[in-house]
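Read the structure below first, then the notes.
Yeah, one chain of the complex is gone here, protein chain that is, but the others are all in their spots.
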Amino acid sequence: MNELPQQVQNMLAQLQQLQQQLQSVVSQKMQVEAMKKEAEDSLEEVRNAGDDAPLYKATGSVLVKVEKSRLVEELEEKKATYEVRLNALTKQEGKLRERLTEMQNKIQSMLSPQAG
Amino acid sequence: MNELPQQVQNMLAQLQQLQQQLQSVVSQKMQVEAMKKEAEDSLEEVRNAGDDAPLYKATGSVLVKVEKSRLVEELEEKKATYEVRLNALTKQEGKLRERLTEMQNKIQSMLSPQAG
Amino acid sequence: MNELPQQVQNMLAQLQQLQQQLQSVVSQKMQVEAMKKEAEDSLEEVRNAGDDAPLYKATGSVLVKVEKSRLVEELEEKKATYEVRLNALTKQEGKLRERLTEMQNKIQSMLSPQAG
Partner (left out) sequence: MNELPQQVQNMLAQLQQLQQQLQSVVSQKMQVEAMKKEAEDSLEEVRNAGDDAPLYKATGSVLVKVEKSRLVEELEEKKATYEVRLNALTKQEGKLRERLTEMQNKIQSMLSPQAG
């Protein structure tokens, strides 16, 4: 079997790097989605609680009693932060997928008979 | 040593796939069993609590005070959901074990002298 | 280099198995010690609390208010259970270390010139 031309080898290396970047972005997205889901679940639970129901918030190994209004505010802010990060990661994912497709097309055209 | 016939090689590949599926189902079962056990322990603890004993429920890093009756209901629902999932996984496990035994018998009969 | 006699090879295999068993027992001991330490820390914290200080106990994601006396009792029972398990594991560890030393001595004497 003939060795691949140097140019194709370089492109395959770039392809692999793009795939690793994509994998990392996808796994970050899953983590942020899980944290957003948790914030949303907490938010729902807090909203369903009676207005005078005692509410606590855990920070490290400490529990502090908090006002419902303040807790709702904090959780909404948390949720918004996760949404911003999710949007950024989704954009990154899209760009990486585009570049991957381009790279795959280039490699295929270089390996096709016309290019041989 | 002679190489195995292609048909046997294919069956060995299928056997390996079935074993991996079985392993995944068994490990899912163990996870669901652990979550069911946790729900049962919580349920017992809540039932043993006095009817007016303060009870809290953790969602993410938030603790919300809940009524005993509502908490019992939620935990029973949780437990029931885990039981449904456990039953489904146990059925899947049984079918996979059957198919594994069949596959092993087929391979053995193909490798036995009469089949050689 | 000469191959080791079959008997020595068997003993080396047994030696390796003993070492793995020892490793597993030692790591179980460390886990139980950590859980015992946690029970002791909780116990100290609960004892230092005022007799009418509110105390809660976590089971899964549920927090139940408990009486100081009952909590102390439960934690002492927990601690005692861990101590029983620790003693059993320490005995197992001792026996495994003895058998390992014996096995190492046997192998050494078989590999020594007088035995060659």
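Letters are used for the chains, namely A, B and C, taken in the order the chains are written, and counting of residues starts over at 1 for each.
Just so we're on the same page, contacts are C-beta pairs under 8 Å (C-beta built on N, C-alpha and C of every residue); 3 or more make two chains touch, one makes a residue touch a chain.
Note that the structure is predicted; figures quoted are calculated from it, not measured.
In the intact complex, which of the depicted chains does the undisplayed chain touch?
Counted over the whole complex, the chain not pictured touches A, C.
With the missing chain put back, one of C:5, C:54 or C:94 would touch it. Which one?
Considering the complete complex, C:54 is the one touching the chain left out.
Please pick, from A:36, A:57 or A:78, the residue that touches the omitted chain in the full complex.
From the options A:36, A:57 or A:78, the contact with the absent chain belongs to A:57.
Using the document's contact rule, name the residues of chain C that touch the chain not shown here.
Answer for chain C: residues 38-39, 41-42, 45-46, 49, 53-59, 63, 71, 75 touch the chain left out.
For chain A, which residues reach the chain that was dropped from this view?
That gives, for chain A, the contact residues 54, 56-65.
Definition applied: only the chains that are shown with their structure count from here on.
So the centre of each chain is just the mean of its C-alpha atoms; given that, what is the distance between chain A and chain C in Å?
Measuring from centre to centre gives 41 Å for this pair.
Calculate how many whole Å lie between the centre of chain B and the centre of chain C, each centre taken as the average of the chain's C-alpha atoms.
Their C-alpha centroids are separated by 29 Å.
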